[in-house]
Structure formats: C-alpha cells, structure tokens
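So the structure is just underneath, and the comments pick up after that.
All protein chains of the complex are present and in place, except for one that has been dropped.
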Amino acid sequence: MKENLEKNYTEDPFDYGAVEEVLERYQDQKGALIPILQAIQEAYGYLPREALEYTARQLRIPLSKIFGVATFYAQFHLTPRGKNIIRVCQGTACHVRGGAKILQTLKEQLNLEVDGTTEDLKFTLESVACIGACGLAPVIMINDDTFGRLTPDKIAEILEKY
Amino acid sequence: MSKVKITINGMPLEVDASMTILEAAESAGIEIPTFCHDPELTRAGACRICVVEVAGARNLPAACTTPVSEGMVIETESERVIKARRVNLQLIWANHPQDCLTCEKTGSCKLQDYSYRYNVTGSPYKGETKVHELDDTNPFFFRDLNKCIYCGKCVRKCYEVNGAGAVEFMYRGFNTKVTTAFDVPLEESSCVMCGMCVDVCPVGALTPKQGLHNNRPWEVKKVLTTCPYCGCGCTYYLHVRNDKIVGITPNFKGPMKGHMCVKGRFGWDFVDSPDRLKTPLIKKNGEFVEATWEEALDLVAAKFKEVRAQYGADAIAGLSSARATNEENYLFQKLLRSLGTNNVDHCARL
Partner (left out) sequence: MERRRILLCAGTGCISSGSLGVKEALLKELEKRGIADQYEVVTSGCHGFCEQGPIVIVHPEDIFYCRVQAEDVPELVEEYLLNNRVVERLLYKDPVSGEHIKNHLEIGFYAKQLRRVLRNCGVIDPENINEYLARGGYEGLKNALQLSQLEVIEEVKKSGLRGRGGAGFPTGLKWEFTYKAQGDKKYVVCNADEGDPGAFMDRSVLEGDPHAVIEGMLIAAYAVGADEGYVYVRAEYPLAVKRLRLAIEAANRHGFLGKNILGTDFSFQLKIKEGAGAFVCGEETALLASIEGERGMPRPRPPFPANAGLWGKPTCLNNVETFANIPLIFRLGAEEYAKVGTERSKGTKIFALTGKINNTGLAEVPMGITMREIIFDIGGGIKGGKKFKAVQIGGPSGGCLPEEKLDLPVDYDSLTAAGAMMGSGGLVVMDEETCMVDLARFFLTFTQKESCGKCTPCREGTKRMLEILERITQGNGEDGDLEMLEDLAVTIKDTALCGLGQTAPNPVLSTLRYFRDEYEEHIYEKKCRAGVCTNLVSYYIVPEKCVGCTLCARNCPVNAISGERKSPHEIDPSVCIKCGVCYEKCKFNAIILK
C-alpha cells in the first residue's frame, strides 16, 4: 500500500475542531495513540496531515512516530476515501469459493483498482484478508453490511443500493 | 552477580547470569556477526544474522537477545548456523545494489565483511527489488535507501539518544521503509543533522558527503583528538590522508560514547578553508592588512593602556570562549584581572 501522499494536503483552511475534541477525550489515557487515530479518521474520513501534525505537537511525540503507526495498520488512510467502503474478502474460504471473481467483477463495474476510490468519492474498493464470515463465502462487506454467498451477477444489484 | 556455567564452541565458560549469548561470546573473544545490535540501544533482534545453535532449542535463537542459562551448550559457527546466515545474507543481497567498487562504505561495511566471511557472492533469488530515489538534499550526508538493510539502528539512535525522532519505520512487510514523517527529505524533517545515524549505519545507506571518493579506511591514518567546539570534550578520530583531513569516526569508547552534534561531526572543514585566519590583521585606512604577532600584541596593549588611563579599568571587559581549553580560560581571566578588571565572562553562560 503506497498512497499518493500529495493528495493529503487540503487547499481550504483546516478545521481543527474535531481533532481538538478527540485529543481532549483521550487526554490522560496511556498509550491512546491508536484510538486517537481511529477517532480522527472517524471524524475526517481519513487522517489529514494537519490533524496529525497537531496531534504530534499536543502529545509531544515525534510526527514520524505517528506516521509510522498510521502506515503500519491497514485500517488507517492518509488520503480521502469514498463514502462507502467495499471490503472484498480474500480469505481461504472465499478464495476456494470464487472470491477472486467477485473482486474482478467489482473492479470492472467500478472501474477501480484495489485501494482506489471513485472520482465522485462514492466507493472505495479494498480487499481484506478475512472478515470471519466464512460460512457465507464468498463475501463482501459494504460499510457495516455483509453480503454473502455471492456470484458475479449479484454485484450490480448490490451496488445499486448505495 | 551470580554466575552460570556454559559451553561455547566446546569451550567451558563461567559468565554473569545477566549476560546475553552475544556478550558471553564476546567476553571469551568469540566474534558473532551482528547488524542491528548496539550495546547502547534497546535490543531489536531484527537482523537475525547473530543466530546461534543452542542444544535442545527448536530453532536458532538470536545471540543478541537470548540470555545465557545454566548448562547452555552453544555453537556459534555450526553448519546449520552458517547455512542460515548465508541464506539471510543472500536475501539481503537480493535487494541491495552490488556497487561495492565505488560505494563509500567499502572497507568498513558489515554486509561486505560477512559476505566475505561466509563466501556469499550475491543472491540466487531473482525478483522484485525496491527502487528509492537518493536523498542528497542536506549538506552533510547521503541517504541511499536502496542500501538500507532495516537494522533500525538509525531509528533507535535518533529516538533514544538524540531525541529528534526524525526517522521511523514506515509501512510494513516488504514495503517497509525507514524514512521521515510523510516521507519528506531529511532537511524538511525534524532531523538536526547530528550524524549519529551515519556513524551507526552498518552499510552504505548513510554516508558523509565530505571526503567523497577520498576516504578508503585502509588509506587513511586515524588520529584521536578532542572536538574544538564546545566544552563537552567529545573525542573522535580524524581520518588523515596526505596530511589533509578527509573524514571523522566518533570515539565510541570515549567518555561521550561516540555521541556527536552537527558541528563536531561535520564542521571540521574550516581547517583547510582558504578563508581561515592565519595571521593577525590590523585595520589601516579602513582596510585589514596582515600584520605580525609583535605588531598586533603591541597595538592591543597600547589600546588597553589608553582605555584604562582615560576611563578606568572597569571599562575593560573580556568574553572568553568554550572553544578554548580550561587552561586557556584560566589564563584568560588571569590576564583580565591583571589589567584590573573583574569583568570576565564566557559564551557558554549566555
């Protein structure tokens, strides 16, 4: 995963309200960097550079440490993402039951590569190792909804709902 | 300190129970290769080149992190150990430029040394290699991540000793990269250019710009000296070739354990600077003109007398320097007091 970090800059003045609120909520909590980043991402949809720089200053930790943590965990994103996140399971069970074809179909219909976001910021496509719903393989998740026992022809109908 | 009895390479030893296998081996003069180990830094156990065979263990533990225990039987150069070290060296080579002929690190490179020791001539593994742009944006050293072997000593040095925290491991797995926040050039990061990372890098990923193509370790004479800058008194070795300074190695065994700052580490090229002041200058008709020490001292003495006569001794003040030794500073205040003034100060107090 190598993101285009240039997209991380925003042109508009940055709204620090949310990150201030997050840092207040977690002050005095030991080792809270990961929950803080999760909350920042929850608020902004991704991890904006301004928010990370502000966090580093407030917590008095090197920015490199925050960036190191942010790039280690698959959950964190440094560029804006789509409104709906599609996670395609590529776990063992899904693999043996045609998960790759589901991914291929999604790629074609959204005209995206894995980790890409549509121009209109509607969908982001991701592949995940396993979402633990193997009994329903092959499976995808869109936001918090799980869709199982999929076949390529069901994809278009599912995307319609979003 | 309690002791334990162990055996290394058939040699019975009695060592401190708190020692690691590596420390125990070193105490007996047995050298185990290491990339990521530095006694001053936290133990990483990352490079795995120091693995040894311990009787009864399922795998090959790392000597740098495994403590000794009573009755431990250790082989540091068994066939299994050598094979593992060779494969790991080959794995490093699969992703490392083979430009030793012109690499600045040649002669002091651990990758080279161990490849020689275990007869590793390259890598049988063909596949993806990582390509990074050379970072030469700062005035002092090159950062060539193509040569990085991920030992992480620079990261630990930067966090644990300097405190700048300029570089960290970023991303993960095969895509891991040791770099700055947001991957900016070092000069735009929180790096203070102390150069300590350069001095612990076991390979050619971080190399000084000074003495480029003129600093082979076997061609230079190493001269121990004390840094002339501040009062800390860090010692280091000057690399001298044809009577010129071409580089520096910190003195890791000195009182400062090899710690340095940007001035001491990189600021030595004034020695041969054409702009360097070598004789006194006296301003005549608005321009500085070279003078002899006789002339210069006479002039200063005359001016002191003049001032003292006209305004009193308190009108004279002296400001000394941290770049002078204690003895010189002592003499300096002595001189001032003999002129009748107590107005003596020192730049380090400001």
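Residue numbering begins at 1 within each chain, and the chains themselves are lettered A and B in the order written.
As a convention for this text, a residue touches a chain if its C-beta (ideal position, glycine included) is under 8 Å from a C-beta of that chain, and two chains touch if they have at least 3 such contacts.
Everything quoted here is computed from the prediction, not taken from an experiment.
When the whole complex is considered, the residue among B:Ile8, B:Ile92, B:Val203 or B:Val246 that touches the unshown chain is B:Ile92. When the missing chain is restored to the complex, the residue among A:Gln27, A:Thr92 or A:Asn111 that touches it is A:Thr92. Residues of subunit B that touch the chain left out of view are 43-49, 51, 59-60, 62, 65-67, 80, 83-84, 87-88, 91-92, 94-95, 124-128, 149-150, 152, 169, 171-176. Summarising the interface, subunit A meets the missing chain with residues 30-35, 37-38, 68-69, 72-76, 91-93, 95-96, 128-137, 139, 144-148.
As a working rule, only the chains that are shown with their structure count from here on.
Taken in their complex, subunit B has these residues touching subunit A: 159, 164-172, 175, 180-183, 189-190. Put simply, subunit A touches subunit B in their complex at residues 1-2, 5, 8, 49, 52, 56, 61-68, 71-72.
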